[in-house]
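Left out: one protein chain. Kept in place: all the others.
By letter and in written order, the chains are A, B and C; residue numbering begins at 1 in each of them.
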Amino acid sequence: MLETSIFTEITLNHYLVLSAIMFSLGMAGVLLRRNLIVLLMSIELMLNAVNISFVAFSHYMGKIDGQVMVFFVMTIAAAEAAVGLALAVSIFKRFKEVNIRFFEHLKG
Amino acid sequence: MLNHELLIAILLLSPLLGFFINGIRFRSSNYLIAGAVATVAVGISFVSAVLLFLQLVDLSPENRRLAVSFFEWMAIDKLRVNAGFVVDQISGIMILIITGVGTLIHLFSVGYMHHDKGVTKYFAYLNLFIFNMLILVLGDSLLTMFVGWEGVGLCSYLLIGFWFSDSAKAAAGMKAFITNRIGDAAFILGMFILFFTFGTLNIHELNGLAPTLVESSWLGAVTLGTLMLFIGATGKSAQIPLYVWLPDAMAGPTPVSALIHAATMVTAGVYMIVRLNPIFIVAPNTMMVIAIIGAATAVLAATIGLTQYDIKKVLAYSTVSQLGYMFLAVGVGAFGAGMFHLMTHAFFKALMFLGSGSVIHGMHEEQDIRKMGGLKKYMPITHFTFLLGWLAIIGIPPFAGFFSKDEILWLAFSSPSGHWALWAAGALGAALTAFYMTRLMALTFWGKSRVDKKVHPHESGLTMTIPLMVLGLLSIVGGWIGIPHVIGEYLGHIPNYWEHWLEPVIKKLPTSDAIVSHQTSTEWALMGASVLIASISAITAYWMYVVRPGSSEKIKKAIRPVYEVVNNKYWVDEAYFSWIINPLIQTSKSLWYYIDVNFIDKMTFKVADMAMGGGSFLKVLQNGNMQQYAMYIGVGVVVVLSFVLMR
Amino acid sequence: MTADAFLFWFLAFVTVVSGLSVILMVNPIYSALSLAMTMIGVAAIFVTLNAYFLAGVQLIVYAGAVMVLFVMVLMLFDLKHEIQAFTRGRLTGAIKIASVGILSGLIVGAVTMGLKTPVVITASSDVAAAPTVDTTRALAENLFIKNVLGFEVLGVMLLVIAVGAVALSRSKGGTHARD
Partner (left out) sequence: MTTMGSTTIEIAINLVKTILVFLMMVQAVPILVWLERRGSAFIQNRFGPNRVGPLGLVQLLADAVKFLKKEDFVPEKGNRFLFYCAPVFAMIPGAIAYMAIPMSVPLVTESYTFLIQGYEINVGIVFILGISSLAAYTILMAGWGSGSKFSLMGALRASAQIISYELALGLAIVGVILLYGTFNLAEMIQSQSGSLNFQGFGYTVAANWLPNWGIFYQPIGALLFFAATFAESNRLPFDLAEGEAELVAGFHTEYGGFKMLMFFIGEYAHMMVASGLMVTFFFGGYSIWNFSPEEVHSWIMNTFSVAPFTANVLNSIIHFLSYTIKFALFLWIFIHVRWTLPRFRYDQLMDLGWKTMLPWALANSILTAAIIFIGSHFTL
């Protein structure tokens, strides 16, 4: 019975596990990819994973604060994307490539 | 009627606001805006000071005390200090003097400083000074007072070195600052001792806790504490041995000399002692030291004043001398007389400084009185007001200085802790004062003109003469509120308002009731004697410098050795240098070389080398690759999380 | 299997697969498009959690604006294939993958072991029982009354970021160049 109930009854745990998996995917992207823009996208993936947790908690706890937090996270994420892309553009203008290794030397 | 808390807030914050406004736009050289802002700021303070004083008058004499506490500043175990401010009989008078004279001097400065490029900065400093001075006099605890004490020291430093591109002037500022530091260190020590003894720094509570029994030992806590505070006061108020900074402080703009180095800041030491008079009174040894130092300063500074040729230096030594009088007064327990002289001195000395400023301004920055003379006809208003100041300082009745100085001399003689020698010193000082002041008048305004042909002296503008006139008036009438009993009764029962006013906050000397006020004949005689001595001295000076201008040179030759000693200011500065400062510098240098360079530095270099050696192993980890950094974070999270979960 | 459960598994599948392709696609444009797909999936997950307004905002902000910007920038750069998409270094790579794997394993383990009993829905639930419009209203009230300071600070921060982004990517010329 346990096995079927895991598949048919969706609880908070399901959402949390989904969130954890997505977060790990984003983290793997941050650690492994070399393209700066893909890194930024991986960060967005992690933020989205966290958002899922927030909304899931908000739903299952019956408190709206989680959704407000998601709202804030979205705004910050948009801002972060804007700055990150601006950085990427300036890096691209200089090196004609957006590899993370151009950030290793923080001079010039 | 406005709430007194609000009034005190306005009183304090108005100059601070002026400081911020002028401080933010300090690059501007528009003297009108800067001057208007600063003067109006202090003017508002003056108005609120007057309103506060009126409220104070309305209260009954026993509880004339308007206290306010804005917030708790610090609370460390027993030490609880509020940002509290008190207006009582003493500080009420002080705020009137500070803001009143301050307003006049701000007004004067508008005219005096109008050609200067840093005029906005100047006014900002001036307003900051007023703010700090108000904190000093209003602070309800020694610590709050100390904040103002340091603040005025800072402003004094900034304003003495205002023209800091001249290295001599910048050095004068540093000298004032460092000399004051010595005194301030002693002040802090005094605070420590008093706090250990009484467990509080609140002035009101301290005065209430003052022991009733007189402490005769030299090493008693109260004696030591008050002595330390007095050393602090000698620094701020330019007494022996720390008076050397004040004559040099004349490097600043003349209105600054008038405000800070004559009327307000330098009297802070006297004010502090008067505030704490119940404490000081139980330490007769301290009082004796204060009286002796005061008398000695009065005479010493006056003798130096005889030989100076710089108009402002003469006035500076005169200030030191007059401050000596005030300390003489508080030293013999005549706190009221000390405060009285403080007030009248603020009027006439500010007047004379401003007058000298007017002269310097009219003479195009010439300060040497040998190059003046006969200025009477060029600047009549300045001459007339200066004349009033002169009459006041040499103690001619009924000018302000007469009443205050005479009361000091009489109490120096008659008070239980007084002595005829103190009176004699005071009288000698008065005679010397009369001499050098007359000499100053004669060389500056009277006699034949020795002015350079290229210089065309002129009278100053209205912004400068109006303060002179107001202060001149105050120099005449300022003393009338404290007419001694003997004269008052003779003239028809004019009461001594001053004494009545201060009575609730001034403690009498323990055994003073028996002797005072019975020897009216002695009082008359001494009064007459001092006036007579001063007059003779003044007439002699007049004869020497106006009637027979050459005679002074002859006398100079006749007493050459003595003259040399005095003219070189007793070599005090040189002595300080060769006995204190240079040995200190030598010691420091050897300490620096043998201890610091050869021992401590080498040790630290060894440690640094070891750290670098260790770092070279670890620097592999820090290769600038951000993803590796992120990996460290990830590994760290994994470790922490597994630790938490395994537990 | 109920419709809700079916929907959840479907959406979980979509988001995880597209999330995986974000990090595995060698061509960054495919990564970006996969991420857009993930965003849409997340928006749908929000809908299953009754957060309708957030779902809409997620679509507008993430899928509609942020990801379009990403795609535009990538297309502007014209990066077709990267010579080396992943980081070099076998050891660090192994550590990275291992740490990610252990981390996700730990979280999943913690969640499934630790929270075996489903969280009790409190009685004073202002989300679950209420109709959806009121969710939006409750969100607005929370945002504009309780968290109004944070909201304002966020607004100021966005302004700063906008200025900063423009300053960073400013170049000479462009469509508005005058001379």
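We adopt the following convention: a contact is a pair of C-beta atoms (placed from the backbone, for glycine too) under 8 Å apart; a residue touches a chain by one contact, two chains touch by 3 or more.
These numbers come from a predicted model, not from an experiment.
Visitor: What shown chains does the left-out chain touch?
Guide: When the entire complex is considered, the left-out chain reaches C.
Visitor: Considering the whole complex, which of C:Ile23, C:Val42 or C:Ala63 touches the chain not shown?
Guide: C:Ala63
Visitor: Using the touch definition up top, pick the residue from C:Leu76, C:Ala94, C:Val148 or C:Val163 that touches the left-out chain.
Guide: C:Leu76
Visitor: For the full complex, which residue in C:Ala5, C:Ile29 or C:Ala138 touches the chain that was left out?
Guide: C:Ile29
Visitor: Tell me, which residues in subunit C touch the chain that this view leaves out?
Guide: So the residues of subunit C touching the missing chain come out as 3-4, 7, 29, 33, 36, 40, 43, 47-48, 52-53, 55-60, 63-65, 67-69, 71-72, 75-76, 131-133, 136, 175-176.
The rule we apply is simple: only the chains that are shown with their structure count from here on.
Visitor: Quick check of your reading of the touch definition: is the inter-chain graph here a line, ring, star, complete or other?
Guide: complete
Visitor: Once you find the CA centre of subunit B and the CA centre of subunit C, what distance in Å lies between them?
Guide: From the centre of subunit B to the centre of subunit C is 69 Å.
Visitor: List, in ascending order, every residue of subunit C touching at least 2 other chains.
Guide: Expected reply: 87, 96, 99-100, 103, 107.
Visitor: Could you check subunit B for residues that touch two or more other chains and list them?
Guide: Correct list: 627, 631, 634.
Visitor: Which residues of subunit B touch subunit C in their complex?
Guide: On the subunit B side, the touching residues are 627-628, 631, 634-635, 637-638, 641-642, 645.
Visitor: Could you list, by residue number, the parts of subunit A that touch subunit C in their complex?
Guide: So the residues of subunit A in touch with subunit C come to 7-18, 20-29, 31-35, 37-38, 40-42, 44-45, 48, 51-52, 55-56, 58-65, 67-68, 70-72, 74-79, 81-83, 85-90, 92-93, 97-98.
Visitor: Could you please specify the touching residues of subunit C with respect to subunit B in the complex?
Guide: 87, 92, 95-96, 99-100, 102-103, 106-107, 109-110
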